[in-house]
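Missing here: one protein chain of the complex. Every other protein chain is in place.
So, chain A:
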Amino acid sequence: MAAEGLPCEFDVVILGTGLVESVVAAACSRVGQRVLHLDRRSYYAANWASFTFNGLLDWIQRRQEPPPQPDELQDWSSLLEEGEELIYLCNADSSSVSNVQVFSFTREEEESVSPPSTTEEEEAAAAAEVEEAEEETTQSTDIKEKESKEETFNEEDDGQAAGVDGEEHEAPPPDNQSRKKVSYSELLDKGRRFNIDLVSKLMFSRGSLIDLLIKSNVSRYAEFKNVSRILTCRHGNVEQVPCSRADVFGSRQLSVVEKRKLMRFLTSVVEETEQQTAYSGRPYLDFLCEQQLGDNLQHFLLHSIAMVTEDTPTEEGLASTRHFLRCLGRYGNTPFLFPVYGLGEIPQCFCRMSAVFGGIYCLRHTVHCLLLDKSNNRCKAVIDSRGQRISCSHFVVEEGYVATERKKVVTPTRSISRAVLITDASVLPAHSDQQVSLVTVPPVAAGAPVVKMVELCSSTMTCIPGTYLVHLTCQSVGSAYEDLSPVVTRMFNTPESHDQETCPSVLWCLYFNMVDGSGVQVQGHDLPPNVYVCSGPDGGLGHEHAVTQAESIFRNILPDEEFCPPAPNPEDIIYDGDSAPSTGEEEKQGEEKGEEEAGQSERGEGTGVEEVGQSESGEE
């Protein structure tokens, strides 16, 4: 809490708290490196963050503000020593997100029309509603004026108007008595119970992130929900994809013959056959056709199980099918897990682990420039936003802080289109309203992108009861709105959709594009070799890219150390009377170096001593 000075020497300084940076921080702290972990933002997890509803509105607003003036390049040359050179970082990362558009379709009037659903709380808030709704309208309009093209203007305006005075344009859907409508003010009032991720991914139950969480014991900070079903959109209908043995046999949409065929296929695909290799280089779709599975099964296998496109080569299609099958049944009926409270938890779990092992954390704190030692072309120190010179042996940085001219990026830069919806019902209602669903949506038209949709229920702690949080993601073809609104209009009830009263209603939605991090390499930039660039979120469904990148950075920094060995369990830590007032450290150091005392004192000084607390607790 207190404004304290930072120590002036670290082994590793890390700027940015995204997933890759956070894993590197945890890994380095865990093996005894002195880590300083900073982020210019006021929140953790960078573009991997999750926000409360209100927090997300702030985030949106910040996207609308003109990009901050590049700080008048402060002259730090006074801090330079002989043989040093400055490398300035850039502070504007706003360029990674673009085309932000917001629509609110909540109808305030319905609150009073349906008395059974009106609670006192809502009534009390009713007065404030109109005002807030209007605010929202202006806000969205502003964005539109800046970002969107005229063609969608009219429709959008209808949507906006509906947010303010619902009775004019809207014929209320016939089932609105049964569904309790959530008002905008309720979204705001209960906003803190939303955890809305900027990124939408799932965790493969045998993927590298789950393995890393388990191996390192970082998993102790998180809980997960099984993705309970996989759905797909076909001929305008949402259907469940049978993927486990039980699903296949329990399925009502498959014929007996299809069931047998599917089982035979799934069993046979596990091992490589000559027939498969013969299709190498040819589309997986051709291979599937050859199996004479029929349209139904072919659709499931291509779009929902392999999750590839029609022209994906067979070997790739088979590899993803096998990965899918390997992940089945480890924790549940589908291959996927989703973290309770959202994906934004995961980088924070790694940050906590780093902090527990001595990592120092400061948000709203950045690095202005690097000090290059010209004799060996290495970064020997950084200058932070308070003008303090902090020496380090390695510097790890989120891609957004690196000036464009120094970056080597794959061109053309790819980006991800994202939509976030708050809806009032599931796309496929089932006996339980607490389903977590992955929905694969094949291209709605030729040239349109493949869309992955994740629908989260309230028990994932990402939205309030009575609502669903729906994330849509695809590789960008156009803007997020252009790419995803056709899917939204088709599968949900919005003022733009027709004859879809039975579909879930969209209460609120957000579109934006984010740069696809998969084009960024760790090294090869115009930077010293001990500076490592971390990419932001990539467009893949899993986390393999991020974990691989983090591990490779760690290997570069500490080639001889273990990557994320298990942290001791709190119960196993032995407290020694007076002699060795240390904690979990002896366990760790003991197992690695067998020189407890020496190891401790070596790092004790730098990180400060709680009771004696000399170096840190100045000022006050």
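Here is the rule we use: a residue touches a chain if its C-beta (ideal position, glycine included) is under 8 Å from a C-beta of that chain, and two chains touch if they have at least 3 such contacts; residues count from 1.
Note that contacts and distances are computed from a predicted model.
Student: Going by UniProt, what is the name of the one chain that was not included in the view, given "tRNA-splicing endonuclease subunit Sen2", "Rabphilin 3A", "Ras-related protein Rab" or "RH04491p"?
Tutor: So the chain that does not appear here would be "Ras-related protein Rab", according to UniProt.
Student: Determine which one of A:I60, A:I210 or A:L343 touches the chain that has been left out.
Tutor: A:I210
Student: Can you tell me which of A:Y184, A:F300, A:Y331 or A:Y468 touches the chain that was removed from the display?
Tutor: A:Y331
Student: Could you tell which one of A:Y184, A:F300 or A:F357 touches the chain left off the display?
Tutor: Among A:Y184, A:F300 or A:F357, only A:F357 touches the chain that is not shown.
Student: One chain is left out of this view; which of A:C8, A:C90, A:V248 or A:L428 touches it in the full complex?
Tutor: Reading the full complex, the residue touching the unseen chain is A:V248.
Student: Where does chain A touch the missing chain, residue by residue?
Tutor: Here the touching residues of chain A are 1-2, 4, 44, 192, 210, 213-214, 217, 219-226, 243-246, 248, 263, 266-267, 270, 325-332, 337, 340-341, 345, 348-349, 351-352, 355-363, 434, 459, 566-568, 570-571, 573, 575, 577-578, 581-585, 587-588, 600, 604, 607-613, 616-617, 620.
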